[in-house]
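Here is subunit A:
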Amino acid sequence: MAQHTRKGAQFQALTANRLSDGIVVYLTREDRWSESLQDADVAEGKEAGEALLARAAPSVEANEVVEPYLFEVSLEDESVRAVSVRETIRQAGPTVRRDLGKQAELAGVHR
Partner candidate 1 sequence: MKLIRNGEFVEDNFTTVGDEDALPEGPAIVSLERWQAERETLRARNAPIGVKLQSGQEPSPIAEDLDHIDVVALEFPVYRNGRAYSYARLLRERYGYKGEVRAVGNVLRDQFQFMIRCGFDALEVADNITPEIWAENVGSFSLFYQPAADGKETVLSLRQRLATRAREKATA
Partner candidate 2 sequence: MYRYDEFDQQLVNERVAQFSGQVARRLTGELTEDEFKPLRLMNGVYLQLHAYMLRIAIPYGTLSSKQLRMLAHIGRKYDRGYGHFTTRQNLQFNWPALKDVPDILKDLASVEMHCIQTSGNCIRNVTSDQYAGAAKNELEDPRIVSEIIRQWSTFHPEFSYLPRKFKIAVSGTPDDRAAIRVHDIGIQIVQNGQGEIGYEIYVGGGLGRTPMIGKKISGFVPKADLLAYLEAIMRVYNMYGRRDNIYKARIKILVHEIGVEEMQRQVEAEFAEIRKSGTLHLPEEEIARIEAYFQPPAYEDLPDESTELNKAVVADPAFANWVKSNVAQHKVPGYAIVNISLKPIGGVPGDCTSDQMDAIADIAEKFSFDELRVTHEQNLTLAHVRKKDLYAVYEALKAHDLATANIGLITDQIACPGLDYCALANARSIPLAQQISERFADIERQHEIGELKINTSGCINACGHHHVGHIGILGVDKKGVEYYQVTLGGAADEKTAIGDIVGRAFTEDEIVDAIETIVTTYIGIRKDGERFIDTYRRVGVDPFKESLYETH
């Protein structure tokens, strides 16, 4: 599995791609999948992170999503921000096409 988090990461969220259309989704507190990072459940600490990852398994089993993984986030003014450039782009869309992807469709996307 892809490794996109950091060992000492304090906060982590969980992302995957929806099987049927490939769109990026995030696991929410209610164990649903949202297209917005802002809806993501945020785990604090290593163990909570592992528990979060484990909660993705049923959706993988059910062929709802593929390739789930954890990544580091930070919490700023009530909003969830991806830490790496990669995950920032992933929750927004291509930086070279601001008219495409979540940045064009959703509120709360950060750049």
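Candidates were picked such that all candidates are chains of the complex that A comes from, given by their letters.
One rule holds for everything that comes next: contacts are C-beta pairs under 8 Å (C-beta built on N, C-alpha and C of every residue); 3 or more make two chains touch, one makes a residue touch a chain; residues count from 1.
None of these values were measured; they are calculated from a predicted model.
Candidate 2 is the partner touching subunit A in this complex, chosen from 1 or 2. Chain contact summary for the complex, subunit A toward candidate 2: residues 2, 17, 19-24, 60, 62-63, 66-67, 83-86, 89-90, 93-97, 100-101.
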